[in-house]
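What follows is a single structure, and I will ask about it in a moment.
Here the complex is missing a single protein chain, while all its other protein chains stay put.
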Amino acid sequence: MRLGIRIAKRLGVFAVTVVGASLLVFLITAALPGDVAEAILGTSATPETVAALRAQLGLDRPLPVQYLDWVGGLLTGNLGVSHLSGDPVLTLLGARVAVTAWLVGFAMLGSLLIALPSGLVAAVKRRSWQGVVVGAGAQVGMAIPVFWAGILASMVFAVWLHWLPANGYVALTKSPLGWAAHLVLPVLTLSVVQGAALTRYVRSAFVEVLNEDYYRTARAVGWTPARALWRHGLRNASISLVTVLGLQASSVLVGAIVVESVFNLPGLGSMLLTAVAQRDLLVVRGTVMFLVVVVLAISALVDFSYLLIDPRQQTERSTQ
Amino acid sequence: MKRAQLVIGCVLVGLVVVAALLSLVWTPFDPLEVVPGDRLQPPGWPHLMGTDGFGIDVLARLLVGAQVTLVVGVISVGLAALIGVPLGLWAGQVGGWADELVMRTADVFYAVPALLLAMLFASVFGASTFTAMAAIGLASIPAFARVSRAGTRQVMATDFVLAAKASGTSSWGIARRHIAPNIAPLIGVQASVGFALAILAEAALSYLGLGTQRPTPTWGNMLHDAQQYIFISPLQAVWPGLAIAVAVLGFNLLGDGLRDYLDPRLRELA
Partner (left out) sequence: MSLLEVRDLTVRFGRRQIVAVDGLSLSLAKGGRLGVIGESGSGKTVTALAVLGLLPANAVVSGSIELAGRPITSLNEAGLAKLRGNVVSMVFQEPMTALDPTMRVGRQVAEVLRLHTSAAPGKAREQVVAMLNEVGLPDPGRVAMSYPHQLSGGQRQRVVMAMALINAPDLVICDEPTTALDVTVQAKVLAKLDQVLNLSGAACLFISHDLAVVSQVCEQVMVMLDGKVVETGTVADLFNRPQHPYTKGLVATSRLDQMVPGQRLPVVEDFYHPDAERVGR
């Protein structure tokens, strides 16, 4: 029963942070002393046309009304309408979300595939040269901006070697092979950069396990170091790793937005950038809110997954 | 071994600072003047790193770019620390509802990364160095609040704080005399790591056109311009990236070095 209360509590926190985030997003875009209508129309616009646009965008109403109106729309799936194209924001989102989702999903997987083995090596061999090399590599990888990594990757694999296309995107339904070819470089770029940061967390999580008594017990009953770490380490380390993955959700998402721009992928990131440049306020607001809710939902899911991984969580209040 | 981290970090950070200071008084060429006849020169003499698509010396722009990097870093990290540290102190000392309020607010800000904040700002005000700094600064507040809260709670649980309370020291007195000196090193480490993150964020924003606008050179917008010439003049896309990596690596090493230096338990583990 305690489990049920914990889940309910966490859902409550999720709801509160979503409301808080919606306030933040709304206040920045509506309450700050910048006039969007004026910005859209430029300096040559007459006061009448500005007023007309303000009315059309709903900017002439009191703030609380505007906010409640927007939130009410969010709850019913109505994120507003792009004032440029006239399309509902939700439709625009739907058309772009798949590209970003593929990129984020594969990059998460890719960064784990890089970080788990290299973090394991860095932990087990932490006193020899292999550990130092992995550590230094991770440190350097963390310092490389993701868009530069993307530019270098397209320089090497597209411009010089001609192995893969430098940019663009083909839908999966149109040509699975073309789809894959266009995704390889972006995913690789994002995976490597995220994987470098993740490696450091994996390493320290495994080093912690190496210092635990149950690791010594496992060695004493005949497991080899690598197998002892794998059997007992992965599960115990994953408790802290899951937290990191949750925290990484937002940085992978940000990375994906940047990478889309490097490789000209038609995802949410490039849509956002266009909307920002055109001052398409409702598209920016709706898309940002969508991304924020995704990040918050992931971190809530992460907390729930603790309950599955760590048996202590199911009966005790905390691990400490 | 660990001392090496600190030394390398200091050297790399020093390099960036020297470049920025140098560019205030001297650059090899004018970093803004367009020279059509000198477009896309390869590295050599007199343009050590070549020229860009406008015929401007890349080295000159790289040096000036260090200024923007440092200014944005200092202001956004300063802003974040100025707001985040007192909030964390307050949350850690008062606990209860104050703690809950600050930490939930931090959660909210955590979910809206600098890039998204910058997009929101840019869609209202138009993109500028100022909106980039505001976005990065706001997004960095939670990290400072969390670090100082955790440190404060640790100090609050010690016997010397209990003794101070017993002898009638006020909360303000405890904060000033006991908590501040004890969490200052933590804040220092966070500032260094936060600086590295701020540099990365600033570079990404100006690469995307959401930060400092042309003609002011930044490492990010230089990379954006260089990307269209990767077929003809690939090295142009190497220098600014290298500069960003050096600066970020420097501040990260500095932060890690400081942390290990301050935490003897960690030194044993490593």
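Letters A and B mark the chains as written, and numbering starts fresh at 1 in each.
The rule we apply is simple: contacts are C-beta pairs under 8 Å (C-beta built on N, C-alpha and C of every residue); 3 or more make two chains touch, one makes a residue touch a chain.
Owing to the predicted nature of the structure, the values given are computational and were not obtained by experimental measurement.
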Fill in the blank from the handout: Chains in view that the hidden chain touches are A
Practice task
From the listed residues A:Tyr67, A:Trp223 or A:Phe290, report the one that touches the chain absent from this view.
Solution key: A:Trp223
Exercise for the section: Quickly run down the residues of chain A that touch the omitted chain. Expected result: 127, 212-214, 216-225, 231-232, 235-236, 239, 309-312, 315-316
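Following the convention adopted for this analysis, only the chains that are shown with their structure count from here on.
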Exercise for the section: Using the touch rule from the top, collect the residues of chain B that touch chain A in their complex. Expected result: 104-105, 107-117, 119-127, 196, 200, 203-204, 207-210, 220, 223, 226-227, 230-231, 234, 237-238, 240-241, 244-246, 248-249, 252-253, 256, 269-270
Fill in the blank from the handout: Given the complex, residues on chain A that touch chain B span 13, 16-17, 20-21, 24-25, 28-29, 32, 34, 36, 39, 126, 139-140, 142-148, 151-152, 154-155, 159, 207, 211, 250-251, 253-254, 257-258, 261-262, 272-273, 275-277, 279-281, 284-285, 288, 291-292, 295-296, 299
